[in-house]
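Some notes on the structure that comes next.
A single protein chain has been omitted; all remaining protein chains appear in their positions.
Up next is chain A:
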Amino acid sequence: MGELGFCSIHDIQVYLTEQLRSDIFVDQNVPLLLVRLLHNKWLYTFGASLRCYLSFWDTITYSQVVSVFLLPLILYGLFARRWRRFLWPLQLVMPLFFLFNPLNLSLGEKILWFRIYYVFLALVGFIKLVINFKSK
């Protein structure tokens, strides 16, 4: 969902319309109650929003635009004892920034910000590594 995994609210809306329309076609002979129970807007919206949100944490989205060699440092940074109380809320909020796109960024700009964010995390990991190494 979304180009290169960079999903937005618009993508969710498009997905919902397409999915519900295509379900009407295949569910023609199914009891209405069952169809409403299994395919409804609430459930689809939840699923699509979660998918969209998680696409910014997704390994495929990540590896398409950021070097995979930075991943150990990023993970190391995210689990840094002192900074994780700041980094995890940031990590939780980060997808919302791309989802709602308040700055009206283009895809290229989104990729750039996404890269900057993960390089920042890698830098935190690197600093932590150096500090740990020195203290030992």
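Criterion: a contact is a pair of C-beta atoms (placed from the backbone, for glycine too) under 8 Å apart; a residue touches a chain by one contact, two chains touch by 3 or more; residues count from 1.
Note that contacts and distances are computed from a predicted model.
Looking at the choices "Pyruvate dehydrogenase E1 component subunit beta", "Amino acid/amide ABC transporter membrane protein 1 (HAAT family)", "Putative ABC transport system permease protein" or "Glycosyltransferase RgtA/B/C/D-like domain-containing protein", the name in the UniProt record of the chain not drawn here is "Glycosyltransferase RgtA/B/C/D-like domain-containing protein". Here one chain is not drawn; of A:L20, A:L50, A:L96 or A:V130, the residue touching it is A:L50.
The chain not shown here touches chain A at positions 5, 23, 25-27, 30, 34, 38, 47, 50-51, 54-55, 57-60, 62-63, 67-69, 71.
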